[in-house]
Each structure stands twice: as structure tokens, then as C-alpha cells.
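The structure appears right after this line, and notes come after that.
Every protein chain but one is kept in place in this view of the complex.
Presenting subunit A:
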């Protein structure tokens, strides 16, 4: 939802790119390797969820003719020419090998996302791209294309600072609880309960408040649950690790207390309207029973619709089909 791609079109960001051992960090192509043109998928992407949306982190043009982008690539190339100018560089790999790498990367990203793990660029290079580092831009681009065409997912650089990627749905957001597949529901319900509490409070929810709410579901911090297992570990560690929640110490309070906030992933994947719908269902009230929150939720829904005019109208979650 937050358009990180803005940063990527700024040629200056190349200068900020951290010079770690990852030589070819996103957006900093080391010149334009000759294999680029060979590996390039020449055919324009098909389908509505195609390349223009797929914010490929190395903001390389899908169309090599774009003069501005070429200039940018040249600038960035020059900026980093120094290290690689000395060696002639290895022979470019066969296109088929780059394609294979793209497929491996696609699978890697899909599995990471399935496990709700962070997709970290240095990991991508270490685990998949390896010695093809020099061509990671074209590999990344092909992977993004495949993911968009086949899965309807965008591989988006969510944070240049931490070099994290995320797989974002290019299709309209689905309602979490609609796809009520039993093995997912409990976790989703539990998480939604906590997120709703935080949302309704309008600020962080103290751990004690969260446990008061979970008590309604029969959950206690010290008791193991047949479905959830160690609930405390689940909400303070696993959900946090998956970026659905933030668990932070309340400052200046003794003895130490902790509070929960929405995690970045929750903000990306869950809309306020979904929370309102959840609340309405659980408490059997009209969403208007939380007037200011409901207004906020409608606002957000409107902003989302305006930000994505090409997408279908997001389903109105309250008035159900």
C-alpha cells in the first residue's frame, strides 16, 4: 500500500545503497551486462497484472528504449564502475541458466512467503543467486514477471533500508475469514481478536488487556491450548516474527510492562474494514457501534479504491452477498 517505488525512481538512492558484501544491491546494476539482452523476456507481459505494476526493485525499464531509465542506468553504472572496472568479469551464463535461476528464486520466494518468513535480499543472493550475483537484476526481473503472470503476486521491495521484499497480492484483497479453511481459522481468529483490540483502543494494547480479551476465548498465558499450544509464545514471538504484531516494552514503567501494536504485515494485509466486519460478527453488533473507527475504516477503504483504480471494486465487507 505504501508506494516504495517512489524511492526507486530517484537516481540519488543509488548513492545511499549500502555497500555491503552484496555487490549488486537492488537498483545498482554494474553497468549493463551483455547477457541482459539475451535473458530479457522479449514478449510484453500478458494480463492486467503485468510488469508496469510489478515494482521490480532494480527499477530497470521493461522497455529498454526508455531514455530516462537508460540514462539512470548509465549513471548508476558509472557510480559503481570503479570496483568492477579492474577485472574483465566472468563470461555471461547461458540464458537457460539464468532462467533456471529465476525459477529457483521464484520457488524460494514462494516458500518463504508460505512460511511467513522475511524475504531478505542478502539471503536471496546467498541461498539462490550465488555466483550469478552479477546478473541478479535480470534474474529478479524475470522472477517478478513470472510471479505476476502466474500467481498474480508482486515481488515488491518493501524497505530499501532493510532490503526486505514482500509478496503482495496483485489481486483485490481477499477477506481473511471468507476462505474459512478450518486449519487456518483459529490462528486468524486469534490474531484478528488482538488486532481488533488494538484498533478499537486507538493505540497500543497492554499485554494485560490482551489477556483479558483472550480469557473470553478460554486462553490463559500459562495454559497450553489444544489448538494454539503455547499461546503466549505464539502471540509474543511467532506473530511478531511474522510481522503481524509488534511487542514492545512500555517506556518508563516499572515493573516492566509490554504492549502490542499492529505489525507492518498486518497493516499491509488486513484492512480496517475487515476488522470492523470481524468485530460486528463476534460481538453481534452493527459496525456503527464503533462510530469513529467505522468512519476511519470507510476512509481507508475509499483511499484504497482511489489508489487502485484499475482493480475491481473491493468487496464491501459489511453488506455481504
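The criterion applied here is as follows: a contact is a pair of C-beta atoms (placed from the backbone, for glycine too) under 8 Å apart; a residue touches a chain by one contact, two chains touch by 3 or more; residues count from 1.
Here, contacts and distances are computed from a predicted model.
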| item | value |
| --- | --- |
| Missing subunit (named according to UniProt) among the choices "MTX3 protein", "Aspartate aminotransferase", "AP-2 complex subunit alpha" or "Non-structural maintenance of chromosomes element 1 homolog" | "Non-structural maintenance of chromosomes element 1 homolog" |
| Selected residue (touches chain absent from view) among A:149, A:272 or A:293 | A:149 |
| Touching residues on subunit A - with respect to the absent chain | 41-43, 46-47, 49, 95-96, 99-100, 103-104, 106-108, 110-115, 117, 127, 146, 149-153, 169, 171-172, 174, 178-179, 181-184, 315 |
